[in-house]
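Excluded from the complex is one protein chain; the other protein chains are retained at their positions.
Let's turn to chain A:
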Amino acid sequence: MDRPTSTAINKATEYDKLQQILDKVRDLKQSLANFFTEYEHGQPSWPTILDQMNVLSSQITTLRTSVRHILPLLRTNSIMPMCLSPENDLTVEQLTERRLSIFNHDFMPQLLRTKNLPEIEERERLLNTNLTTNNNNNSNPMGRSMPAPNEIHTRVQELNLYLDHVTALLRQTKDVTDKSEKQFDLQRFTNQSDTKRLLDAMNYGIGLKAPDTSSSPITTNEQANMNQQMSTQPPRQQAPTLRIKTVSKSNR
């Protein structure tokens, strides 16, 4: 699709789009060339072939999509060959990378053709008719006959059933795993009020000073439960005289 200078397209954006397509074509050519060089070194391995085919198919697909996008533009523009000469044309040669050196009236129709070759047309016609008839066709990749409409219906129902089954399974596992995660996240391992009470008890003794029934005096002002009896004995708050008894006991 190397076009000689076409006078119809002047705007920059369209030119850019064309350039993009041109780049894609070049990439495609390059990958094709790579593919063929692989064959020169002997039969390449199947994975290599697959890789190359992958690249080629993706490139062709992108090319097709970009051409499809630019198609309205192309339809509004038409190309007219302005000059045909039977002599070598260096510019043309350069543009086509030495594949075409003469732009004469033999080659020009081939280049600007818009209709398929007859063989291609025949093949396409066959393909299109096979989609609507029940004929055996080798181009069908499964190698089986095209099923009747009611067979299609049953097949579709079967597939739907399988799909429902699979989605149900997936949903179940999702629920189970999600729930376990959420359960763990929502779990509370500490109780704030308990923590507070424990810390108070351990550090300051709050809450542990239960009212006791013995006669020894305990008067505190700090605790919450103030319902203990005030001892009649005055608490020994003054520093008492130290009475250190030394008892000669055998200590353990």
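Just so it is clear, a contact is a pair of C-beta atoms (placed from the backbone, for glycine too) under 8 Å apart; a residue touches a chain by one contact, two chains touch by 3 or more; residues count from 1.
Convention: contacts and distances are computed from a predicted model.
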| item | value |
| --- | --- |
| Chain not displayed: protein name in its UniProt record ("glutathione transferase", "Ubiquitin-like-conjugating enzyme ATG10", "Mediator of RNA polymerase II transcription subunit 18" or "DNA primase") | "Mediator of RNA polymerase II transcription subunit 18" |
| Identified contact with the non-displayed chain, of A:Leu84, A:Met108 or A:Leu198 | A:Leu198 |
| Where the missing chain touches chain A, by residue | 187-191, 194-195, 197-199, 201-205, 207-210, 212-214, 216-218, 220, 235-240, 242-245, 251-252 |
